[in-house]
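Note that one protein chain is taken out, while the other chains of the complex remain in position.
Right, subunit A next:
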Amino acid sequence: MLLNQIGNIKAVLVLDKEGNALIGKYYNADGMSDSSKRAFEGRLHKASKSNSNSSYENSFFTLEHQIAFYRVYDDISVFVVGQEDDNELVISEVLDTLHECFDEAFTHIIDRESLTNNMTAVILIIDELIDNGIIMTLEAASILERISIKLSDSKGSKKEKVDPKDEEKPAEASGGYLSFTSVFSSAKNSLAKTLAL
């Protein structure tokens, strides 16, 4: 909408395996009817299938003068759509931020079940990330803080392998590093608190 704006986001979408939108947030798209939105989602879904995808890195393609960045998870995929002539790295970083927030809010399991179980967090994260197509911030930590979900400060902990048995053990801190399970449960607690569950 603004003249020569960088980081003009057209849509943030979460699609399921069949390409149906679980979240379909469009910005400045008053001229777009619901049916054309559904059709657009269908084309996004189809195009994302033709690439080889990994959930560890952003994939992308151009479609109708727009560029879509996306990540494919187990049974959902997350899209951020921008203008073709925008700075690609900026749009891509929006998706990175979204991923980071989801990863934290979903306690590292990004899938459909987590999404529906954490709908409040999903709604608020997107609300804090983009306002009318304008990027509010690229800092995942600020977003999480603004919706009262704390980003765990020790990144090392996330890399630790998870032994399924650990999950039964009570959370414990060891040598300054929190183990995965403790992060898991503390995040869950803090989340529970914010959601007043």
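Going forward, contacts are C-beta pairs under 8 Å (C-beta built on N, C-alpha and C of every residue); 3 or more make two chains touch, one makes a residue touch a chain; residues count from 1.
The criterion applied here is as follows: contacts and distances are computed from a predicted model.
Participant: Looking at UniProt, which of "Transforming growth factor, beta receptor associated protein 1", "Dynactin subunit 4", "Ras-related protein Rab-20" or "Coatomer subunit gamma" names the chain we cannot see?
Facilitator: "Coatomer subunit gamma"
Participant: What is the set of subunit A residues that contact the non-displayed chain in the whole complex?
Facilitator: That gives, for subunit A, the contact residues 1-7, 16-18, 21-25, 28, 31, 33-38, 50-52, 56-62, 64-65, 69, 74-75, 84, 87-90, 92-93, 103, 108-113, 116, 119-120, 123-124, 127, 131-132, 134-139, 142, 146-148, 158, 161-162, 164, 180, 194-197.
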